[in-house]
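Have a look at the structure below before the remarks.
For subunit A:
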Amino acid sequence: MPVVMDADRIGRTLARIAHEILERNRGVEELALIGIRTRGVPLARRLAQLVRDINKHEIPTGALDITLYRDDLMRTAVGAQPVVRRTEIPFSIDDKRILLVDDVLYTGRTIRAALDALIEFGRPKAIQLVVLVDRGHRELPIKADYVGKNLPTSPSQSVQVHLTEIDGRDEVEILEP
Partner candidate 1 sequence: MSKRLLRGARVVDPANGRDGAFDVLIEGDRIARVGRDLPIDDETTVVDVPSGLVVCPGLIDMHVHLREPGQEHKETVATGTAAAVAGGFTSVACMPNTRPVNDNAGVTEYILRKAAEANLARVYPIGAVSRGQQGEQLADIAELRQAGCVAITDDGHPVATAMLMRRALEYAGMFNLPIIEHCEEQTLQADGVAHEGFHASALGLRGIPGEAESIMALRDIALAELTRGVVHIAHMSARQTLDAVRWGKSRGARVTCEVTPHHFILTDEMLGAPVPYDTNVKMNPPLREAADRDAMLVGLADGSVDVIATDHAPHHYDEKQVEFDRAPFGITGLETAVSLCFDRLVHPGVVSLARLIELLSVNPARILSVKGGALSEGAPADISILAPDMRVTVDAGRMRSKSKNTPFDGWTLRGGVAATIVGGRVVYANEGVSLQL
Partner candidate 2 sequence: MKKDLLSISDLTSDEIHLVLDTTEAMREIGQRPIKKVPTLRGKTIVNLFYEPSTRTRTSFEIAEKRLSADTLNIAVASSSVLKGETLSDTAMNIEAMSPDMIVLRHASSGAGHLLSRICRSRIINAGDGMHEHPTQALLDAFTIREHKKSIAGLKVTIVGDLLHSRVLRSNVLLLTKLGAEVWVSGPQTLVPAGIERMGVRVSTNIDLAVADADVIMMLRIQQERMHGAFFPSLREYFNVFGMTKARVERAKPDVIIMHPGPMNRGVEIASEVADGPYSVILEQVANGVAVRMAVLYLLAGGAEVD
């Protein structure tokens, strides 16, 4: 069965995470959501919406492209460069508690790149990590603060997150090699 989370499950998981965020963070005013491109961005927006539904508060939301910070960029000699998209963080991150949002946490290298990028934008008070799926196999000491679902996988498998805003449906699949 490749589908491990359906639309309903994803919806309830995000709702649970939104509550967790509010529970663990005393000052809502300091919070900001930054989604890592590409699928972290709609997830961040949904979380902002869910928080607004709960306590009427509007958390500022931004989008971060980490392509230029990847550690594997100039290493592979084959093929074209990955496409770079815009980073849009229309607020200061100084003294904020940043909630970094991504769809899948795997080796941790994407998060490392995101941390490097964020530092350039300012000095946040704290950074917490929100992921929809944690599939294990970390290569760096990175840990998520909020996890939608833990999914044990083998390295040969791939985890595909589909979101309505981008793929037309909400679904998480595990695909065999």
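The candidate set was assembled so that all candidates are chains of the complex that A comes from, given by their letters.
Following the convention adopted for this analysis, a residue touches a chain if its C-beta (ideal position, glycine included) is under 8 Å from a C-beta of that chain, and two chains touch if they have at least 3 such contacts; residues count from 1.
On a predicted model such as this, the values are computed, not experimentally measured, just so you know.
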Selected partner (touches subunit A in the complex), from 1 or 2: 2
Residue ranges of subunit A touching candidate 2 (in the complex, touch as defined): 65, 68-69, 73-74, 76-81, 83-88, 116-117, 120-122
